[in-house]
Each structure stands twice: as structure tokens, then as C-alpha cells.
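Just one protein chain is left out here, and the rest sit where they should.
To keep things simple, chains are lettered A, B, C and D as they appear, and every chain counts its residues starting from 1.
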Amino acid sequence: MGIVLDNLSKIESLPGGGLALATSDSLINWARTSSVWPLTFGLACCAIEMMAAYASRFDFERMGVFPRPTPRQADVMFVAGTVSKKMADPIIRIYKQMPEPKFVIAMGGCANCGGPFYDSYAVVKGVDRIIPVDVYLPGCPPRPEALMYAVIKLQEKMRKMTVKGGLGATPLQAAGSRKLI
Amino acid sequence: MTKETPTAIKADQMFINFGPQHPSTHGVLRIALTVEGEVVIKGDPDVGFLHRGMEKLFEARTYSQGLILTDRLDYISATHNNLGYCLAVEKLAGIQAPLRAQYIRVLASELNRIASHLVFFGTFAVDMGAFTPFLYAFREREMIMDLFEMLCGGRLLHSYVRVGGVSADLPAGWTEKCREFLKFFKPMLKDYDTLLSGNPIFRSRTGGVGVISADRAVSWGLSGPVLRASGVNYDVRKADPYCVYAKMNFTVPLGKNGDCFDRYYCRMLEMGQSVEIAFQCLDALAGAELTPGEVMAKGVSKMLKAPAGQAYAHMEASRGDLGFFAVSDGGLNPYRMHVRGPSFINVAILQEILVGCKIADVVAILGSLDIVLGEVDR
Amino acid sequence: MKNYIDFAADAFWNTLKGLWVTLKVLFLPAITVQYPTEKIVPYPRFRGMLAYDAEACIVCGMCVRACPSKCIALAKAAPAPAPVPVEGQPAAPAAKPKIAWYTLDYGRCNFCGLCEESCPTKPKKALWHSLDYEAVFSTRAEMVRSWKRGDDLWGTARNTAEGQLVPVTDQIHIQSVPVRK
Amino acid sequence: MTADEILAKLQASFPGLVKSEAPVKEYPTWTVPAESVRVVFERLRSKFSFDYLDVVTATDWSGPINPKGYPQSPAVAAGAAAAPSATAKDIFEVVYLVTALSTGMRLCLRCEIPRKEGASVPSLYGIFMAADWQEREVYDMFGIHFEGHPNLKRILTMETQQGYPLRKDYEHLPDKFD
Partner (left out) sequence: MTEEILQPDISGPVFNHANGRLLMPETRYWPTDMWKSPWSLPTYRRGAAVLAGLITGGAAAAWFLGEIGPRLAPVYSFIEAYALAYGVPAVLIQIFWTFIKGGILLLAPLVNALFAVWWERKISAHIQSRMGPMYVGWWHGVLQTVADGIKLFLKEDIVPDCADKIVHWLAPVVVVIPAILVFAPVPFGNELVFADIDIGTVYVFAVGGVSVMGIIMAGWSSGNKFSLLGGLRSAAQLVSYELPRTFAVLPVVMLAGTLNIAEIAGFQAGYWGGIIPRWFIFYPVVGQVAFIVFLIASVAETNRVPFDIPEAESELVAGFNTEYSGMKFALFFLSEFAYVLLSCLLMAAVFFGGGAAPLPFLEFLPSWAWFLSKVLILMFCFLWFRWTFPRFRVDRLMDFNWKFLLPVSLLNIAAGGILIWLLS
């Protein structure tokens, strides 16, 4: 985490610090929820619906969702599609490359738990076996609106984040995901 | 030129891992590129990042359950995969779909071809750096998605074509909507041409890049627009007609040079032909000789048992010659189901044509092959 | 030299034409559906989240057998003791089998419609795809929704004739999107 | 020229080449001995203009599938895998489908090889480039070696994959992701 967030919680001891902290919390959360930048990263069928969500009919950009090609500039990863075992290591690697705070949306049945390939020898049965998932989105593939709804739910989750208690969305992220995986 | 030592040559080379997460690999393809400056001296495609063991799974599904898996093969043109699978199983079990169902199949598969080529058009434009055509393509594609949603309930994965026919007849008001779309779409093709095909930058980036000669294309077993762009007139719809394609009046667009632009433009012209076929189907469906509602062959049960035997059926999917090789031992499951994925065979030629091109051309060539990794890796 | 000038002029003209296409669209209205405030009601055949009607179910298990991804499980309730036959009156018809519990794994569901097609109950199906597509879960366990006797998880859904879209008010979860059949 | 005439001509030099008993529907189907696969295809391509290789695939005829090949028990329909198949034989059957683009004629050639480790057939690499990846896939899935293939290694599955998945007796070993 950046130097600002690491030290921001110290202002609470100052007079009026609690108020300032609460204000900065709401400001930070506003900024985070308003600008959710996903990684342009698709695996299979759901990726096409993800692309449709960026396209004119649904226009994800209305919510400030602006795809970035490199994990270094992304906040959220849509795991859109089947995670095969060959792809599992690259996914973990991409997840590690994303800067904190980072979030994962498992989109579609395959990413949730293997979906139609639940008995395949080559498929990871759910992306939550390799990286922590914040929001599960059922559907095969989900409609683009459903993906937007997942982002809305993720924003709800982000709003509960505070500077003081665990900066990340999950305890894992508070502990620094790069060390854990 | 003085003779350079091998080590000196090596020092100038760089190894680039293109993918699996890369904006323009259309999924999770990995190309191991060895480059010298900007020039590729070796390109080695590495597939399997979406390998799901589909052929193994077919053996553990009934025939009707297996259909659901075919949707996920080439997910951009799901109806084609459904149709190919159904043709194979019908051949195996000796089922004949009613005529109305066959017309609807052709109509649905042509609509899906348009949708699939639109995705190609959009993503190819993005590969070339133009973002707007992508959104225009998806704008029109959304209308097809609506039509499919109305038809079968699925936007992307349709499961519409079933063994023995189609799952349901056309809903009320569908034909009007379909005509409305087709009439809107036909002039749109001209806009696309103006926007992208006519653009000098686009032409300079695609013309003469990634040339595949006709005999190389045949030898590599390429199919679909990739083969036809090289000037080989091979379209399963004409060469081995299935459903009612024999009654349809359309031409097969052919390219001359076999470069990226021809591959691109073949698909653009194919969309126009698809519109024509769709109009013909709509006219035929409005005719009196096809009984509305009769879209399923009699006596096809959910627990289909095909007699022991082997059958191969192929059809022209939007990416090429899609074949299903089905083996039955008389049980409820296919004994063996092999998918001849056109993308899988088309992508193999990358190792030959990538040599000597620029890094920017890698993207163009890859985009012009229009592969879908679901079908490559299965 | 003439070729060069011709080419340059041609390129310039084509570039202008391309610019005209985009300029034209700039002044046309956007086709965006603003999702959270405007919600598309899918066409009647849409395969949304599965809905289940315990009253209509005859516990035949067809859906379990039809499902390609094994996302359905159910158990039959112990049959009620048959009423003692009264002399002189026709025997009471055999009681309809009752469901003990019914479990759906939304995370694994394929949304293919095979279960709905195989459901034999008439005139309304016991299991059908509703038009609801907005569903997001935060854990994997949450995605397994089960109906138990005495538990009104889904309530009793009303089916209407196909094509006629009636907003359903008495259902617990699927509120904002109407249900078909 | 019909398929039978071609067969008659070829049989002069390759007596092992016979018509199959159980043909692929609507395809003239021949069985070719493993040692003459490459020469037969060379002849077909050069003399009879069969220039387009559709499919290279294989079938494992060793009987019903092993449910242990799936990490979770699959939705195998009841009774499907109960009795050993009547057609069970201890062979791999490599299937080739070729097309002559000029005449539109299609052929199916089959090659039966004994089912054992290191079972092999000659590669068609060089005659048809289409065989390159398809043979690699067959090797990956069945473990059938293609002699003369310059780059025969796993293509779809991981390098660490144990066993050959499409063999009927394949047993899945749990890995770190299961």
C-alpha cells in the first residue's frame, strides 16, 4: 500500500483526527467505488459477454469502469471463463501483479466452481481455489447487466473498507496477498 | 558483410512471451516470439490454456447433455457448433429433421455467422488500434443477441439446435424483427467499409501481410475464410451441402492474395451473403408448405440411443470446416466424439507465417485468422 | 510521381470519409440502456435464474437426470400414511409424492434449459427459468440454494401463460422482474 | 474415378489395404496397415489429388470408460457404462479423413494398431502440414507415437499431465488444484 494510506490512520490521535479520518474514509471510498478499473482479461465465453458490457448497449464506462490492459493499473479482475489448470499459474501471477487494493469477480459458472466442466481433468473447479474471490456471479454466461450488478455489489463491499481497520477488502489483502500466495 | 559469430547474433535476439494474458490474443493463446529488434524470427504458438477436456466429457454425457458442451466450443458461434453436433448425431442415429426446422437452422446459423463475423470485425479493428469499429460491431451484434434471446432464451450460448430439429418454433413477431435488423444491417456494411476497409492506414497494415499461398493453405488444412482468402473455392455449404443450403442462392467470396486484408474482406463480404441467405430463409418460412410448429423430428427421446456405428458430419462454421466425428457403441453416451475445430487447425499455420514479420504484424495476422480459443483448446 | 499523388489524394479522401462516419454517429442518440436505472426485461424465453415451485413438483427426478452439470439434488418426503379405505366408497386416489428438500447450485447451473424441458408437470412447470438475471453471491456456499419443507425460501411462484408478462408480487426473491408461464 | 476404382488401383501395390467392415457413414472407408500409411497417403495425394487432410483422430476400442478418469463422478447416464462394450477390442484405431478439393471426393482411412505403450504409426507430417498439430493432439490424448514427426510433444494438456486422458482406462490423479 502506498505511503499515504500506511500513515493516514495515525492522524486519529490528533485533535479532530477521528472526524478527519472519517472524512478521508468516505472520500477514499468514493474515489474507489467511482473508478473501478478492470483488467482486460478474458478466458472463455464469459469474456464475450464482458466485452458486450463494455460495448454501446450496456456501456460499462458509465460507472467509471475503464478497462486497462496491464495488471499494474487495474483494480479488479473479472475472471471471465473457465480456468484450466494450465492457465492457473498465469492467473495467480497476474493477480500478484495487481496493486493493492485489488478485487476479484468470478464471472460465470466455470469460474465459480467449474460449471459444465465440473468433472474435467483439466479444469480448476472454481477460481477461488487459487485466488481469493470477492463476488461470485452465477450465469453461463451471465448477462452484461449481471456483471454490472456484480460491480455494484463490489462497490457496496468497497464502501465498508476503512483506512484504520484492514485497508484491503479481505483479511487476506490486509495481510498483503503477495506474501500469502 | 563480415561473418558474424553465432553468439553475436544471439545477443541481438529477444524472447517475448506474447500472452496468455495479452489484450490481442483473443483469449489465452501464448506465442513464444523470438525477435530481432521489431522483426520476428521465430514464432511458436502454444495452445492449451483453455483446455477443458471436452472430448473426454462427451463420453460421460448423454447425447442431449453433450449438446450443452458444444455451445462452449466456439462460443462466438454457438449455433454452428450445435448444428454440427446435431448433424453428426442425426447421421449416426438416422434421424431426419423436419424441413421447417432445417430452414430455421440455416437462418439461425446465418444470423450467428453475422454475429461471429461482427465480433471478428470489432476485435480485428481493436488489434489494429481502432476502437470505434469494435463498438459499432457490437452495437449491431446486440440486435442479433436480442433476436437469439427471443428465439431460444440464450444470448450467447444458444442450445437452440437440438438433435432432431430445433428446440422451439419462431416466436410471434420474430420474423418482423429479424427483417428489421437485416434491412438495417445491410447499409451498415457500407459504413464499416468506409470506416475501416477504405482507411489507408488499415490497408497499409493488412495488405501484403501474412500471405498464405493457396497450396500452403490447402496443405495446412485451413478452412473457412482463411482458406478462401487464398483463392481456394472450398465452402462446405457448396461442396457438401447440408440442411437446405442446396436450395439457397448465394456466392462464396474469394480472395486473391491470401493476405490479412483478403481474409478480413472475405468475412465482410460473407456477411452480405449471409444477409441474402437469411432473407431467402425468411421468405421460405413464410411460405405455406412449411407447417408452423413442426420443428422436431418424431420419436427423438431425451435419452437417445444411437445404434453402434461411426459417422462424420461437417459444416461451414464461421471459422471454417467444423466437423464432428462420432462413434457409438449403442449406449446412451457417445463412445467417442472428436471435434475438428477449424480454429485449431487454422492457428497451426502461425508457426510458418509469423517468421519475418514485424511485432505489429503478429497482431494483424493473429487477428485475421480469427481464432476462438474455446475451439482451439477444447 | 502521379501514382504517388493519386495515392495520397485517395488516402486523404478515404480518411475524410471515415471521419465523416464517426462524426455522423456523434450527433445520433446513444443506444445505451442505463442499467441500474433502466432494466431490460428479457424476452419470454430467456433462461434466467432457476425458480422452483414445491407445490407443483411431483418428485420424479427428471430434472436431476437431465442436468448436464449435476446442479440439482432432491429427496422425496416420506409418504403420508394412506387413508384407511372406507367400505362402499371408491378408494382415495394415491397422494401426490411430496418433496422433502430440493437443492439447486446456482454457481454450477448451465442455464441450458434441459431441466425445464424435462419437467413433466402440467399445466405449470415445477422448475423453470425465471427472467431474473440479477444474482450475486459472496461465498460459494451461498450459491447452493435449497428448499426445505416449512421453509418458504422461494414461496409459491405463479406461472402465467407464455408471452404474457405479469409482475409478480408474492414471490420473495424475484421481485423486480416478471416471471413467465 | 470412383472410390472403388482408386481402391483397386492402390490394392495392386498395397495388398494390405482393404475395405472396412464397419464404415463411417456416407464415406468410403478403407483399412490400411500401419506400415504403409505414409506411402498410401503419398500416393493418394500425388496420383489421385487427395490434397486436403480433414481429420486425424483416434479411437480407443478397449471398452467402457473408467469413471476414475474424472475428478468428480460424471453424469454418466445410468447403465451406460455397466456392461463392457460388445465391440471392445484391444486396439487403437487411427482415423484419417481426406478430401480431394478438385473432385469433392471424400475418403476415410483407418489404421488399427495394437494397444500398448509406445504404439506408433508413421507421421503424415510433410505430406500434409495439417497433420502437424492434429497428430500432436492424438499423441497428447492417446499416447500414440507418430514416427517421423519432428515436434511430437504434448500440445493441449500441461507438461506435467500424467497419462493420456482419452484412453478409456485413464485414471485421474489429483493434483494441487483438485
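Assume a contact is a pair of C-beta atoms (placed from the backbone, for glycine too) under 8 Å apart; a residue touches a chain by one contact, two chains touch by 3 or more.
Quick caveat: nothing in here was measured; it's all calculated off a predicted structure.
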{"item": "Chain not shown, its touching partners among those shown", "value": "A, B, C"}
{"item": "Residue touching the undisplayed chain, where the options are A:44, A:87 or A:133", "value": "A:133"}
{"item": "Residue among B:103, B:181 or B:245 that touches the chain left out of view", "value": "B:181"}
{"item": "Residue ranges of chain A at the interface with the undisplayed chain", "value": "1-2, 4-5, 27-28, 30-32, 34-35, 37, 55-57, 59, 61-64, 66, 68-70, 72-73, 75, 97, 99-101, 128-129, 132-135, 149, 153, 156-157, 160, 169-172"}
{"item": "Chain C residues touching the omitted chain (full complex)", "value": "8, 15, 18-19, 21-23, 25-44, 49, 132, 134-140, 142, 165, 167, 173-178"}
{"item": "Missing-chain contacts mapped onto chain B", "value": "14-16, 22-24, 38, 125-132, 135-136, 139-140, 143, 146, 150, 180-181, 184, 195-196, 199, 201-202, 204-205, 358-363"}
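Simple rule for what comes next: only the chains that are shown with their structure count from here on.
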{"item": "Cα-centroid distance, chain A relative to chain B, in whole angstrom", "value": "32"}
{"item": "Chain B and chain D: spacing of chain centres that average the CA atoms, whole Å", "value": "24"}
{"item": "Whole-Å gap between the CA centroids of chain B and chain C", "value": "28"}
{"item": "Multi-partner residues of chain D (each touching 2 or more other chains)", "value": "69-70, 74-75, 77, 156-158, 165, 170"}
{"item": "In chain B, residues with contacts to at least two other chains", "value": "48, 51, 53, 56-57, 60-61, 65, 68-69, 71, 136, 139, 157, 377"}
{"item": "Chain B-touching residues of chain D, taken from the complex the two chains share", "value": "22-27, 51-55, 57, 59-60, 65, 69-70, 74-77, 79-81, 85-87, 95, 97, 101, 104, 106, 108, 128-130, 132-134, 137, 141, 154-158, 165-166, 170"}
{"item": "Touching residues (chain side chain D, partner chain A) in the complex", "value": "69-75, 156-158, 165, 170, 172, 175, 177-178"}
{"item": "Chain A-touching residues of chain C, taken from the complex the two chains share", "value": "30-36, 39-40, 42, 49, 68-70, 105-112, 133-140, 142-143"}
